[in-house]
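Input: one structure, supplied below.
Selected chains only, in their assembly positions.
Chain naming follows the written order as A and B, and within any one chain the residues start at number 1.
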Amino acid sequence: MIVVMKTSATEDQLKHLVKHVESLGLKANVLRGTERTVVAAIGDERVIGVTALESIPGVDNVMRVLAPYKLASREAHTETSTIRAGSFEVGGKAIGVIAGPCSVESEEQIVATAKAVKAAGATALRGGAFKPRTSPYSFQGMKEDGLKLLATARDETGLAIVTEVVSPEDVDLVAGYAEVLQIGARNMQNYRLLEACGRADAAVLLKRGPSATMDELLLAAEYILDGGNSRVMLCERGIRTFEAHTRFTLPLASVPYLQQKTHLPVVIDPSHGTGHTYMVSSLAKAAIAAGADGVIVEVHPDPENAKSDGYQTLSCEAFATMMAECRRIAEAVDRTL
Amino acid sequence: MIVVMKTSATEDQLKHLVKHVESLGLKANVLRGTERTVVAAIGDERVIGVTALESIPGVDNVMRVLAPYKLASREAHTETSTIRAGSFEVGGKAIGVIAGPCSVESEEQIVATAKAVKAAGATALRGGAFKPRTSPYSFQGMKEDGLKLLATARDETGLAIVTEVVSPEDVDLVAGYAEVLQIGARNMQNYRLLEACGRADAAVLLKRGPSATMDELLLAAEYILDGGNSRVMLCERGIRTFEAHTRFTLPLASVPYLQQKTHLPVVIDPSHGTGHTYMVSSLAKAAIAAGADGVIVEVHPDPENAKSDGYQTLSCEAFATMMAECRRIAEAVDRTL
């Protein structure tokens, strides 16, 4: 940790700071520059509460040196982890493809979608049963009935099931039906939920919150890993910016960044990441070209009558076309699809 | 709802759209402009799933006309609601002032803080017992023991208690100790928690998520109101922007905006909203001048040894000075403090 003192800081303030740093178990190196004095505090800055240093008189600002996460770090584990969950595998040479509707609506809808996306090459089926919705007046999902329909679709196709869990008390129920628990963007910092997923016997797809920094995302993953569940994959689904012509802004630099910092596989969501059907295929291809390990895409047999997210959903035909195009990109980066 | 057609839209696409709009129970008015055709769909756009309209061929974009919330709307309830919870009142002429440490750490700490903030004019005591923390390695709060210490501090001072609840299963426990349940920024869209607070016998302080729009904030409040709990106050605590010299950017235009759109009282948090002790007093004064109904401020007897948030916490003395200054501003806007 680097502590930069104010130019106006007194010797007494400096001494007080050094004493405080040492009381935290860190070693303090005082470096006197031409204009400023800097104190380099050496030791493990993660396990101690250091934020209060900024409130000490004479301190201007404090910079961290170490990444705040450990288990998620690529330093500990230099190869990308391969996560397996039923038919689904992500992190190896093959691109993982999760596809399906925003919401499970009926047996007919989910089974037809499952068959279509499998035929096009998807390796897992997504579908929401517990739906977190912005408005209390919107469709809230079929809940356990939806989970049962997802299980039916798996029985028919063999596809692994990816579905959202919104509350710690539902984790066991959902894990009874699904191979992959999705933690949605709104719940990325719902720590009780993260802890419950850390104890679950299922893989976890952790979506980045729309204003989460990379450190916050990796610390959220750390909660799950720290709970004993090592099967975590990260999902970039777009961030909130001033842009209004897309629902969110999808930053694909997250792919090389995360691949440098963590061993967890990276999945991109071009549906939420753009919010417009006509952009999904372009961004799916871009994600694979950027090196993503997987994609997750919303697909529905009849998008204009979908109960949610129709504006960003592909028809089964459009998804098949997208997959044919993505396969060519995958080959061009020595991956398979 | 206003549907703007593409210039390339065909008559068949227009007919298909009109039929779809009518099938949703809305009346479709077709307006042919010099370059574009617009369809105005009249009726209650809230209760039907309309998002899928954008995926209909020939549609360029869709604009909402009605606010998506009802119970929170100022149209239904033209005066600001006054919320009462023990010693605390907000929404009337008096500015509500909530003060206290980020985390409850010990009886000595919380009681000393309570006495000091009461002496300075605070009308409620804040203190975290269940702490949502970005890192699993940070102090996680004293949990129920912390709630008991808050109750002790109330017994000593008479101040109402404001404390965070992070999970639906804790709502009854926390409501047994506190007059006001705080829903933190990270949980603003934790709908199970909102629903549980909607059934609770306590007031609710709902913090805006750092990337939540105003509609999302008001719809989160709508979940609580719709559950039957009318004692909801909104808290602006800063949004995430590109600015790095503050922890968050505190947008005080939220005050006049919310006062135009909703009857719920508005509380400002200049501590989280800036992230720097030296800025808190300026922004607290600004909030009151802008018309805020209340402020919530972090105060600790010894900020440099606080277990969390020390960098944005006032000492008891600094808080007393801030209150004296705020009192003058309150008088200048015909409020009391």
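Simple rule for what comes next: a residue touches a chain if its C-beta (ideal position, glycine included) is under 8 Å from a C-beta of that chain, and two chains touch if they have at least 3 such contacts.
The model shown is predicted, which means the values in this text are computed figures rather than measured ones.
Participant: Copy number for the full complex, please, knowing 2 are shown in place.
Facilitator: 4
Convention: only the chains that are shown with their structure count from here on.
Participant: Could you please specify the touching residues of subunit A with respect to subunit B in the complex?
Facilitator: 20, 46-47, 49, 51-56, 68-69, 132-139, 166-169, 186-187, 189-192, 209-211, 215-216, 219, 222-223, 226, 239-240, 276-277, 303-313
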